[in-house]
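Accompanying notes for the structure given below.
Missing here: one protein chain of the complex. Every other protein chain is in place.
Showing chain A:
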Amino acid sequence: MAAQSMAAALAASLPAAAATPAPAAPTYEAIPASMSKVIDVEADIQLTSVQLDGLVVAKILKHAREVSSIANAHGLLLGLDLDGTLEVSNSFPLPHHLADDDEKSSKSVARYQTSMLRSLKEVQADDGVVGFYQTSSLGAFFSQNLVDTQALHQDKLRHGGVVVVHDVSQTTRGNPSFRAFRLTPQFLDAYKKTNFSTTSLANHQLTFSTILEEIPLKIRTNPLLKSFLGELATPTGSPLTDATPDKATVSAIPPSFSALNLNSGSSTRNLEQITETLDNYRTEEGNIGYITRVIAREKAKAEAHMAKRKEENADRISKGLAPLPEEDAYRLFKIPNEPSRLESMLLLGQLDALAKSLGQTSATSLVKLYGATAGSG
């Protein structure tokens, strides 16, 4: 009853409670209004924002840099939620598992996860899993893997968990970006039914933009980190007496102006990726088209059979014979299930994100171009 007595103590310290003497026995049924935002057992308070600690930012950046650009780095986020803000205070990377021996690797990942959490708990670190992070390049983070993991988390974790997406290509341009997402309820509903046919999509009003909803993300540095960074960035006099003016002061973190770099880079790679995704999308569309045609053909066959059977039956009835059963007709023809549109939807989402990132890059480089000519003119 530590929380209750704490609540009582806090209620007693409030001015309103001080005027009327607080009852000696703590009330057990109602949580005081002042604590209702802190004690949130049932996770009733909706998440409104995600707050990343500086440590987590550094860890994700490091992990993203270490993993090659083809594979996406991913790891778990640890933290707590408080009054609608999900405070992510720690993270650890997950081992990159290969596609083969899936069964074995997933087991070892699970074992790794549990023993890591136990170890972190021993040194008083947060050990509540609140989501996971994934790195992507050029904004294309939509993937089957991400959706699967997040759907799994949304069931298991408190508040459903979040996914934090980090864009590597923006980091190399000097502007690291972190975004937090969560699956929308309508997508989750469709996902649980594993029904991504056209009618289901239309019922749930799903397009690629309604798969995920974004949660505002903030970055926070704790006061200790703040003072430490400040100390590192403070320039001190060089030990050399005859240093040139550009070397007269040294600091562990010199100021940088990478944002002023005129070369925006990576446009070619961006275009290549767009073409690649377009090709994939075409293939996927071809598959869907093929299956749709097969369905139409089989349906036509079945209907023709039915019409024939009806005719036959009418004939038989007129002749005074017992009619043949009609319902087995559909069983004679194997009509395939309607194709899942999830894959093509995800590909479209990827395409959109890639194009968006290209658009942003070109917009910035336009500004830089005009700025540079104005400066030199």
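We take it that contacts are C-beta pairs under 8 Å (C-beta built on N, C-alpha and C of every residue); 3 or more make two chains touch, one makes a residue touch a chain; residues count from 1.
Here is the rule we go by: contacts and distances are computed from a predicted model.
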{"item": "Name under which UniProt lists the unshown chain, selected from \"COMM domain-containing protein 3\", \"Eukaryotic translation initiation factor 3 subunit F\", \"glycine dehydrogenase (aminomethyl-transferring)\" or \"TBC domain-containing protein kinase-like protein\"", "value": "\"Eukaryotic translation initiation factor 3 subunit F\""}
{"item": "Hidden partner chain, touching residue among A:47, A:88, A:146 or A:351", "value": "A:351"}
{"item": "Per the touch definition above, residue among A:82, A:110, A:260 or A:307 touching the missing chain", "value": "A:260"}
{"item": "Touch residues of chain A, complete complex, unshown partner", "value": "51-55, 57-59, 61-62, 65-66, 89-90, 92-96, 108, 112, 115-116, 119, 122-125, 170-179, 198-199, 201-202, 205-209, 216-233, 244-246, 252-253, 255-260, 267, 271, 274, 278, 341, 344-345, 348, 351-352, 354-356, 358-369, 371-373, 375-377"}
